[in-house]
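After the C-alpha cells below, expect a handful of questions from me.
Omission of a single protein chain aside, the complex is shown with its protein chains in their original locations.
Labels A and B are assigned to the chains in the order they are written; within every chain, residues are numbered from 1.
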Amino acid sequence: MYNFEYQKASSAADAAAKIKAAGEDGKLMAGGMTLIPTLKQRLAQPSALVDLGGAKDLAGIKVEGNAVVIGAMTTHAAVAASKDVQGKIKALAGLAANIGDRQVRHRGTIGGSIANNDPAADYPAAVLALGATIVTNQRKIAADDFFKGMFETALQPGEIITAVSFPVPEKAGYVKFPNPASRYAVVGVFVAKTGGGVRVGVTGAGNSGVFRAHKMEEALSKDFSAKAIEGMHPPADAMNADIHASAEYRAHLVGVMAKRAIAAAG
Amino acid sequence: MAPNDVGSTGIGAAVRRREDFRFLTGRGTYTDDINRPNQTHAVLLRSPHAHAEIVAIDAKAAKASPGVVAVFTGEDFKAINGLPCGWLVHGKNNTPMVEPKHPILADGRVRHVGDPVAVVIAETKDQARDAAEKIAVTYKELPAIVDMKAALKGGGTPVHDAAATNLCFDWELGDKAATDAAFAKAAHVTKLDLVNNRLVPNAMEPRAAIGDFDRATGEYTLYTTSQNPHVIRLLMGAFVLGIPEHKLRVVAPDVGGGFGSKIYHYAEEAIVTWAAKQVGRPVKWTSERSEAFMSDAHGRDHVTHVELALDKDGKFLGMRCETLANMGAYLSTFAPCIPTYLHGTLLAGNYATPAIYTNVKAVFTNTVPVDAYRGAGRPEATFQIERLIDKAARELKTDPAELRRKNYIKPDQFPYQTPVALVYDIGNYDATLDQVLKLSDAAGYAQRKAASKAKGKLRGRGIASYIEACGIAPSNVVGSLGARAGLYEAATVRVNPTGNVVVFTGSHSHGQGHETTFAQVVSDMLGIPMEQVEISHGDTNRVPFGMGTYGSRSLAVGGTAIVKSLEKIIAKSKKIAAHMLEAAEADIEFKDGKFTVAGTDKSKTFGEIALAAYVPHKYPLETVEPGLDETSFYDPKNFTFPAGCYVCEVEIDPETGVVEVQSFSAADDFGRIVNPMIVEGQVHGGLVQGIGQALLETCVYDKDGQLQTGSYMDYTMPRAGDVPSFKVAHSVTACTHNPLGVKGCGEAGAIGAPPTVINAIVDALSEYGVTHIDMPATPNRIWKAIQDAKAARH
Partner (left out) sequence: MPTVNLTVNGKAVSANVESRTLLVNLLRENLALTGTHVGCDTSQCGACVVHVDGQSVKACTMLAVQADGAKVTTIEGLANGDTLHPMQEAFRDNHGLQCGFCTPGMVMSAVCLVKDRPNITEHEVREGLEGNICRCTGYHNIVQAVLAGAKAMGR
C-alpha cells in the first residue's frame, strides 16, 4: 500500500469539506471492503483518504411513507438484521445477508457498494430492480440514471451518497449464483413487482455491468410467474465470461436465477 | 475407539493433543512471528512474463529509495550454484533426464510468471516494496510454452536450450510385450483420456524465511517454514551456498501446514541466508498469498491416455498408460520422482492385473515448477485406475463394486509382487469394500435416488478403492532408482536423571500431532505418564539428524526410529537393573515401568534406573557406560501399503450443474492406529483436499502463460459449506515389517476422494450418456456436458 493522509470525517458535511480540500487525488472510504484490498495491491494511490466511518448521520434505517431509506454507511449486517427491511422488503434483507462473508458484512456498507458499482456486486441489482433513489449531499438520482457501466456511476467528484431510498414493492425476490471462490455474483437476479410494473435487475452477468432485463420485465408485467419467462435469457454476446462461467452459461443462468427469484418472491 | 475415550495415554487412545493449548491461545511461534534484533526486510521483484530475456536491469533508483539497504540481481548470484534436484531419473535406454540450472535469481532469462529477478532489502517491508517498484527491467518477450503436447513438438525458443523439444525425460515401466499380448487376447478393452488438474497446495501459512549470520562464530541460522530442516541444511549448505553443516543451523519452528509444498528448498531461503552475511544484519522474507501462487511448487498436472484389457468374465488382463507430466519451468527438489517412482509403481492399484506398462514423458513448460502435493503421484495413479475401472463396469453393465472385488488381490496372495516393481506386504481389500458398503448404506440407495428425483435432482453414487505406498524406502533401492538422498529417519531418546524423557525426532510436525502421538508411543513402551515425555523437533542444533515429514512416513519411519531407540534404552536399563538387583540380565522383566527379577518381588522403577545411570554409584562401570541416551537411524525394509475403499453420493441440479456432496464414507486400513482421533482428522483433511480437486480447485494458465488463478478470488479453496460431515471407519491388517505395525494415514483421503466423487458424478449424469468429466467438475462443466450430451442425441 502506498502511504496517504488519513482524515476521519465526523459528518457528511465534514466529509464533503475534507474531500474538497483533498483535491482530485483524495478518495472517500466507506467500509473499505473493496478499497483496502485495492490499496493493498497498489492499484490505487490516493493522496488522502477521507473515512466516512465516523459520520454518524450517514448510518441508520428508517421507513418513510412507502419507502425504506437506508443510510449510506449502514453495514450489510445491519440491513440484514433490520426488522424494518425484513418486514418491508425481505428480499433486500436476504441479499444483504449473503454479501461476501460475515466479517465483510460487519464492515461493508450499502453506500460503498453502490458507489463502487462492481459489476459483480449484489446491491446494484436491487437498486435497479426496486427503482430506488440514490440520495447524495447534492441531489437525488434515479437508479436508472445512476449506474453507467462497470465501476462507473453518475456521481460527480466530491459528491457523497448519503442514503438510498427503496420504494416498497408488492413482491420481490433475489437469487444469486455465487462465484465459488470470491463469493461475488456470477449471476444475481433481483425481480420486483410494483404498482408500476415489473423490474428485473441483473448483476454479475453483463459485460457492461448491472442491467435491466427488459424483455423479461415485459413478459412478467403480463404474467408474474416463472412460466412467463420459460426459456428466456439475454443473448450470450452481451455476457461476461471468465474461468468460472462462459458467456453461454451466464446467459442461461440469468434465466434460471430469474425464475428462482420469482419463486422466492412468492 | 470413540474420540471421547481418553482413559489412557498409550497406543490406541484418543489422547487430546498437547500442542493445542499454544495454538488455541495464539502462542504458537510461526516463522513470521519471529523477529531478530536489527532485522531487515526482503521483497522480491518477480517476472510478470512467462518467458522473456532480461535485456537490462536498472536498480539505481531502487538503491536510492528511502530505507534501502541493498539490491541484488541475478548478476550477484552468477557464481552461486542453482537449486539442486534431489532425484535423477533415467529414461528409456538409460538416458538421464535433462537437468538445467535453476538459478536463485533469474540469470538472463525468466521462465515463468513469478520467477524471481531481484531482491530489495530495506529497513521495513513497505520500503522494500516501494523500492522494488523502482527497479526498471527491460524484457524481450518470448512466446510462452504452456501446453504440454505443443511443447513436445518443439519450435520457437524452448524453455531450456538443453531440451529442444522441452522433454525432460521419457520413462517407462513394465513389460510392454506382455501387456500388448494381453490386449491382443482381450474380450473387451476400455479406453479413457483424462486430465489430472494442476493444484496449488495452499498451506494456510505462507512461506517465510529469516537469515541470520553471526560474524563472531561464522555461524549462519535460517528460520524457515520447512517440513524437513535437515534436508534444507544439506541442500542449501552443501549444494548451493557451500556452508558446512557445523556452521549452519536450520530451524523450522511451528509450521502452518505443508502438504508437500514445504519439503523443497526454495530460492528465498538461500537469498536471506546469503544476504544476511552481505548486509551484516538479519534478513526476513514473508510470502504474500499472491506470491505463493506463483512461487510455491504446484502439484499434479498430468494428461493421460489409459486402457484396460478384460477377459470375457471381467478379469483384468492388462493395463497400459501414456502420461505427460508437467515439470514446470525448472526441476523442483523431488519433481522427477513424482510421476515415475511414486506414480508408475502404483498402477497395479488394489488389483491382480498381470501385465502393466506405462510410459511417462516429463515436459518443461513456462509455468511454476510442479512437485509433490499431498499424495504425490499416487492420486494421479489412483484416479486413472479407478476412473478406468468404473468406465469398464459401465460398458460391461456390471456392478462397479463387484468388478473391483473380482479383481482384487486376495488376502492369501500376500506378499504380492506387482508387475510394476512393488511388493505389497499385506492387506485385505475385500474387508474395506464390505465395510464401506455397509457404512454408506448401499441397500438404501435406490430409495435416496428416487427421493432426489422427486426433487428434480440427479443422484449419483460412486465408489473407488485406493492403495498408496508410504514411507518410501529402503535407501539402497531408492538410491539405485536415482534418489540422491537416503530415506531413513533418526531419533534420539534422552532419559534425564530424574526419569523424564526428551525425544529428538527428525519427523517435523506441522499439523500432524507428532508431539502427542510420539509421546503416546513412549508412554506406552516405557510405562511412564505422557507428562514425563517431551517431543523435540524442527531444529538442526537439537535433533541429531532427520529426513523430515512427507509421504505419510512419520509414524512408520520416524516412529520406528523412536521405537528402536526405546528398545536400546530398555536393553541398557535391564543391564543396570540386573546389577542393582544382583540378578542375571536374562531374568529381568520390564513391564509397566518396572524392572523385576522374574518370579520375585524384587524390582526397580524406571526412574530409579535413570537416576542410577547418571549417578553411577554401585554401577557396572566396567561393562556399561553411565548415562541413558540412545540414538537410532531406521531405514525401512519396504514401503508400507495403506489401502481403502470410499463411497460418495452426490446430488446434481440439472438446471445449473451444481453438485452437492450428500454423503462421503471412507473405510481405511492404516495398520495399527496409535491415536484414532488424530488419524480420523487426517482422513477428514485429505478427503476435503480430494473433494476440492474433484469439484473446486484448479490452477489455470492462459496461452501466454499468465496465471489466471492467482488469488483466492479465483482459486476456489474448499470452505465448510462446500463439504459434508464424513463417515469414517477402519479395519486393520498390521504392517509386517515395522514393530508398531503402522502404515501411514496422511494422504489417503486426497488419493481416494477424487475418483470417488467423479465416479458419482458420472453415475448421476449417465442417463444423459455422459461417460467422463474432467476435474474440477464445476457447475459450468457439468451443465455443458449435459447440453452436449443432449445435443448429441438429437
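Here is the rule we go by: contacts are C-beta pairs under 8 Å (C-beta built on N, C-alpha and C of every residue); 3 or more make two chains touch, one makes a residue touch a chain.
Here the structure is a predicted model, which is why all the values come from computation and not from measurement.
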Item to check | Neighbouring displayed chains - absent chain, whole complex | outcome: A, B
Checklist entry - Looking at the whole complex, which of B:Gly28, B:Gly67, B:Gly156 or B:Pro544 touches the chain that is not displayed? => result B:Gly28
Next on the checklist: One chain is left out of this view; which of B:Gly91, B:Gly375 or B:Gly685 touches it in the full complex?
Outcome noted: B:Gly685
Next on the checklist: Which candidate, B:Ala13, B:Ile210 or B:Val255, sits in contact with the chain we can't see?
Outcome noted: B:Val255
Checklist entry - Residues of chain B in contact with the chain that isn't shown? => result 3, 16-17, 19-30, 32-33, 126, 202-206, 254-257, 259, 288-290, 510-513, 677-678, 680-681, 683-689, 711-713, 717-721, 723, 725-726, 749
Checklist entry - What chain A residues would touch the chain not displayed? => result 1-6, 8, 32-33, 36-37, 39-41, 49, 51, 53, 77, 100-104, 106-107, 181-183
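Please note the rule applied: only the chains that are shown with their structure count from here on.
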Checklist outcome for this item: Separation of the C-alpha centres, chain A versus chain B, in whole Å, is 44
Checklist outcome for this item: Listed in rising order, the residues of chain B that touch chain A in the complex are 126, 129-130, 133, 290, 655-656, 696, 700, 708-709, 712-717, 722, 778-780, 783-784
Next on the checklist: If we count contacts the way the header does, which residues on chain A are in touch with chain B in the complex?
Outcome noted: 1-3, 41-42, 177, 180-182, 242-246, 249, 252-253, 256
